[in-house]
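With one protein chain removed, the remaining protein chains of the complex are shown where they sit.
Showing chain A:
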Amino acid sequence: MDNLIVKTITRLIVPFIQIYGIFIILHGHISPGGGFSGGAVLGASMILYTLSYGLTAANKKLPHKVTGVFESGGIIWYVLLGLVGIFLGGSFLSNKEVGFFMGKAGDVISGGFIPLITAAIGLKVASTMITLFHTIIEED
């Protein structure tokens, strides 16, 4: 799609969409939202970019190798956080019992491993949406 209006609006609006997605992911344990919804917003911003600038430009911004790393890295990070619980003497994916930093309820850095897990889920959902979209429209 080669449309100046669409391209300009997309260029202006995509950073704000991505900041909002990152905000939802980072505040997943404080306000409504979380990894799945924030990741969906992040993925939607990249899908908007692909729709207005074309697949080659989007592949240059975010190649398949990078999304693949996010894809498998999200799960590995999640499982590693669970294994930390075992190494510190608790059960798999135990949070407060093994002494993750709990902080004060309501702060961004609080709640043990909940923000870390939410970030992993958010990256994973975003990269899944982007990879799925790119792979499907590559066929044409």
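Worth a mention:
The definition used in the following text is that a residue touches a chain if its C-beta (ideal position, glycine included) is under 8 Å from a C-beta of that chain, and two chains touch if they have at least 3 such contacts; residues count from 1.
The definition used in the following text is that contacts and distances are computed from a predicted model.
A chain of the complex is left out here; the name its UniProt entry carries, from "4Fe-4S binding protein", "ABC transporter permease", "MrpA C-terminal/MbhE domain-containing protein" or "Heme exporter protein C", is "MrpA C-terminal/MbhE domain-containing protein". The residue from A:Ile17, A:Leu48, A:Val69 or A:Leu93 that touches the chain not shown here is A:Leu93. Where chain A meets the missing chain, the touching residues are 28-35, 71-72, 74-75, 78-79, 82, 92-93, 95-96, 102-106, 110-114, 117-118, 120-121, 124-125, 128, 131-132, 135-136, 138-139.
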